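Contents: one structure, followed by commentary.
Omission of a single protein chain aside, the complex is shown with its protein chains in their original locations.
As written, the chains take the letters A and B, and residue 1 is the first residue of each chain.
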Amino acid sequence: MKRHSIVRVAAIVAATFIAAGTLTACSAGTGNDDGGSKTLRVTLANHVWTDTIKAKLPEFEAATGLKVELSQYGEDQLSDQYNVKLNAGTDEIDVMMYRPLQEGKLFAKNGYLADLSDDVESNAEWDWSDFQPGPVGSTTYEDNVVGIPIITEQEVLYYRKDLLAAAGLEVPTTMEALEAAAKAVTEQNPGVAGFVARTGKSAAVTQFSSFLYSFGGDFIDKNGDSAIASPEAKEAYAFYGKLIREYGPENVSTDMSWPEAMAIFTQGQAAFYTEADSLYKNATDPETSKVSDTVGFAPIPAGPGGSVAYNVPSWALGINAESANSAEAWKFIEWATSQELTLAVQQDGVPGARQSVWEDPAGTSTYPADLAAAIAASTKNGVGHDRPLVIKVPEAREIVGDPIVIAITGGDSDAAADAASDAFQGILDDE
Amino acid sequence: MTTMVSTKPTAWEKSSTWANHHRKWLFASPAMIFVGLLIAVPLGWTLYLSITDSEGSVRAESNLVGLSNYAEVLSDFDRFWPAVMRTFIFTGGALAIELVLGMCIALLLWRPFRGEKWVRVAILLPLVATPVAVGMMWRLIFDPNIGFANQVLSWIGIPAQPWLSGQYTALPTLMFVDIWQWTPMVVLMLLAGLTSLSDEPDEAARIDGANSWQRFWFVTLPLLRATVIVTIVLRGIDALKTFDILYATKGKGGGSFHEVETLNIYAFGLSFDYNDYGIASTVLILFFLLIIAIMWALTYRRKANRS
Partner (left out) sequence: MTTTLPTRPVIQPPRSPASAPRRRKPRAYKIFRVVALTLTVLLFIAPLVWMFIASLKTNVDIYDASKTLFFTPTLDNYDNVLSRNNYFGFIFNSFWVAFMSTIFSLLIGVPAAYAMSRFAMHRSALVVLMARIIPGVSLLVPWYFIFANMRMVGGFGVLILSHMFVALPLIVYIMISYFDSTPLELEEQAQVDGLTHIGAFLRITLPLSVPGLATAGILSFIFSWNNFMFALVLSGANTKTLPVAIFNFVSYASIDWGSLMAAAVVVTVPIMVIALFTQKYIVSGLTAGATKG
């Protein structure tokens, strides 16, 4: 019967696939042991840093005889994976790329991150003291080193040289000048916003932080209490909100993270934009930007508290505490964070955490000169965090970000700051 | 195999007899055990976590707190109840439009015409497309600055809309995406129902002088009730649990004002962003109970109507 032959063919096809799959699965499974080469499982985020390292991986494998198995995820997917896998105490991850400010404290508290204090001192040539103290502070938990900072970020002012020149304006160095310039550009160029920045409740917090510092405020005061209802903080909230409300794009969305805000700037629809320097290639690359040849960079304008930007480690490498290959994992970290590779990565546009690379002219040779100068200014007196340093960072960000959104929509940001401060204090008291 | 004839029952025959005798559970149990185990353990675990203050890591020490999580969640008018509301608005709104639109399209497709096969294939495509890919596609289409949607609006002179990034437009936009992807399913189900109908009642009504609207409303639609309810149940479960598209377009938290945060996204955010496993488990249990209650109400009514 015809039906029978269909069943038979299907069965044969199925059997073949199962057999083939079992074979490949077996060979994959035994790959661990053959030839005595060990497999190191490295989990990284999608990032230019990762691309550069990936290209050089064969050198590492050749030099050490280790085999590196690389898993790569988007920022959110990476955090979802960690939340399941580390939670279950997996040893499937050896080296992990993580965000020290976002989840570092939580991971350290949960014991996910191995103590690297001895490893960092083991090799004088690698030179732990070369790493900038700000970032190092963020990868240290209760006096133990739990991560090596690999990527740093500073906030800078992106601006349009052509629009400023047309309006006869200088590059603003104070917050008042920034507001005046944004106003002038908005009035002169219909359809172009004077200023744009992130507006999403959680996303905006990091880019708002430099405004907060420059107005003389911070998220947490010296006593460990909430400081977001201080007069300085209220002024910063109101100012950030006013810039976007009055000189921002029309009908501005209150859910913009960097992709949306950056698109407005690179489409030529805004004159000023405050953002992390690590995103600068989006603005200077003619592939993605219409304003690539007219974009300029400057330090964050000075407020009543001076020009104080954040200077943070956005990513670090750590070793899973449950890893059975911690010695090999350290070899990988040592290699990936060496002077040589840090320089290579930095020349690809990723600011690193090594002082010697910053001091080396080659370290900034690929950067636009004004950007390098702006970064240098930010690193000089930069603050080591761009969000509240607590364990429950996601919750805290939503709380302290609420007044930003209220200010943008023209609501009573002072009252919102008071309410947010109470909620934020609750989180601080819990920890 | 079983066609061999012998005088003594062999071991094979004995076990064959046994297997035939017990075939009911022999057949049914592997699948039931598989699903049962994969559900029972997590469900028991979730139930347990919901009465603890577990947070940070599920391996960290936690204390039993009784039903206080439930009290906390049920009195949470900031996040929980708005999430319940949004879940219902999203599911109810999308489902209602899908049913109306689906019925219109099904009626258009009901009678044969040339090229109907191609129309069928065309409406099948959104249905089988990978939701995450579709989510990314819509994210670009609805981008307020470079998206296609605002370009189309500008061609016809309508000002640009914020779509997914607007406080009040995000949820309707996502409902539109759901409608785009799942109306075809409703069309196909209703069409299957329509074609299984006998023509006689319709003809009788025609002879009685009913116009086409009256015949649809008083004859065809009541006959389709069973189909409509099955459609609502199947589509409703999936819509309540919508995740992929929300994750791909808005992510955890559902935006600055939690404007698209449904129960599923809220529970995901609680456990994967806040690491607040006690509360997350409580929300999941309540969510689960809610789905079961809705299912039960729909199928119970269906049975009640039949008898």
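Operating definition for what follows: a contact is a pair of C-beta atoms (placed from the backbone, for glycine too) under 8 Å apart; a residue touches a chain by one contact, two chains touch by 3 or more.
Computed from a predicted structure; not experimentally measured.
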{"item": "Option from A:A63, A:A88 or A:A324 whose C-beta touches the chain left out", "value": "A:A88"}
{"item": "Touch list for chain B against the chain that is not drawn", "value": "1-3, 16, 19-20, 23-32, 34-36, 38-39, 41-43, 45-46, 58, 104-105, 108-113, 117, 119-134, 136-138, 140-141, 146, 148, 151, 154, 180, 183-185, 188-196, 199, 203, 226-227, 230-231, 234, 237, 241, 243-244, 247, 263-264, 267-268, 271, 277, 280-281, 284-285, 287-288, 291-292, 295, 306"}
{"item": "Those residues of chain A which, in the complete complex, touch the missing chain", "value": "1-4, 6-7, 14, 17-18, 21, 25, 28-29, 41, 43, 45-48, 69-77, 80-81, 83-85, 87-90, 92, 258-259, 263, 266-267, 276, 278-279, 281-282, 286-288, 290, 314-315"}
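Methods note: only the chains that are shown with their structure count from here on.
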{"item": "Distance between the centres, which are taken as Cα means, of chain B and chain A, whole angstrom", "value": "36"}
{"item": "Residues of chain B defined as touching chain A within the complex", "value": "56-60, 143-146, 159-160, 162, 164-167, 170, 251-253, 255-257, 259, 269, 271-275"}
{"item": "In the complex, chain A residues that touch chain B", "value": "76, 79-80, 83, 86-89, 106, 109-112, 199-202, 251, 253-256, 260, 263-264, 267, 269, 391-392, 394-395, 398, 401, 405"}
